[in-house]
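Right, I'll just put the structure down here and ask away after.
Omission of a single protein chain aside, the complex is shown with its protein chains in their original locations.
Right after this comes chain A.
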Amino acid sequence: MALPGQLLGSTSKYVPGPGTHLHEANIYASIVGRISETTPRKLPKGTPPKPFNPSNLPVLSVSRPTSRPVDQPVTGATNSILPEVESIILARITRLTTRQANATILAISPPNATSSAPSAADPLLSSPPVACAHPFPALLRTQDIRATEKDKIKMLESFRPGDIIRAQVISLGDQGGYYLSTARNELGVVLAWDETGEELVPISWKEMGTVEDGKVGAREPRKVAKPF
């Protein structure tokens, strides 16, 4: 393991790589991490040598481990998963406007789960979502709510504040937050409550309602995620 300022070798034997710096013909470490020595491939005869390494010397570099242990963790997770493009997430709607909905990302399905699972199946079923160490802000625009009839979408007929939605990250976005989309059958509202606090159950792809004694009570419009 190398520490900043630690002498790693001479420039006559090595070429400095990432995480190192040169001082008086010696290579020193700049960061804490593992020392790695990579030997360059032998070039075929006739190929010109690389300008930074004409003598084809091994490259010394110091690399930091990706995960960082925390002595006093804020949450149980030592390294939090960040939302990536195409990752499936669970979020809570916090605010609605006519053009967009503000949401807070609560859980993220691990990236390997999303890549291995087929598009029809729910990636969240193959491996459980990981709760975020701290909530991430997100935006859901009207044109990203559903794939068809985008011009007829009304925000209040799709979501309400407090709804838990399953969505897909379509962009890392800007300071406002990640950009989400529910333009797939299996994406949309998964948990919702009416004004009295009664839990709503899916009735159709665009309606949810309360159920009392096996009968459907009050109905509310929602962009419902296809149940599995």
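Criterion: a residue touches a chain if its C-beta (ideal position, glycine included) is under 8 Å from a C-beta of that chain, and two chains touch if they have at least 3 such contacts; residues count from 1.
Methods note: contacts and distances are computed from a predicted model.
K.L.:
Among "Ribonuclease H2 subunit B", "Signal peptidase complex catalytic subunit SEC11", "Ribosomal RNA-processing protein 41" or "DNA replication complex GINS protein SLD5", find the name that the UniProt record gives to the complex chain excluded from display.
P.N.:
UniProt protein name of the non-displayed chain: "Ribosomal RNA-processing protein 41".
K.L.:
Which of A:Lys13, A:Arg34, A:Arg95 or A:Lys150 touches the chain that is not shown?
P.N.:
Counting the whole complex, the residue in contact with the absent chain is A:Arg34.
K.L.:
Given the contact definition stated above, which residue among A:Lys13, A:Arg64 or A:Arg95 touches the chain not shown here?
P.N.:
In the full complex, the listed residue that touches the missing chain is A:Arg64.
K.L.:
Which one, A:Leu82, A:Ala133 or A:Leu191, makes contact with the chain that was left out?
P.N.:
A:Ala133
K.L.:
Please output the residues of chain A touching the missing chain, sorted low to high.
P.N.:
Contact residues on chain A toward the absent chain are 1, 3-5, 19, 21, 23, 28, 30-34, 64-65, 67-75, 78, 80, 133-134.
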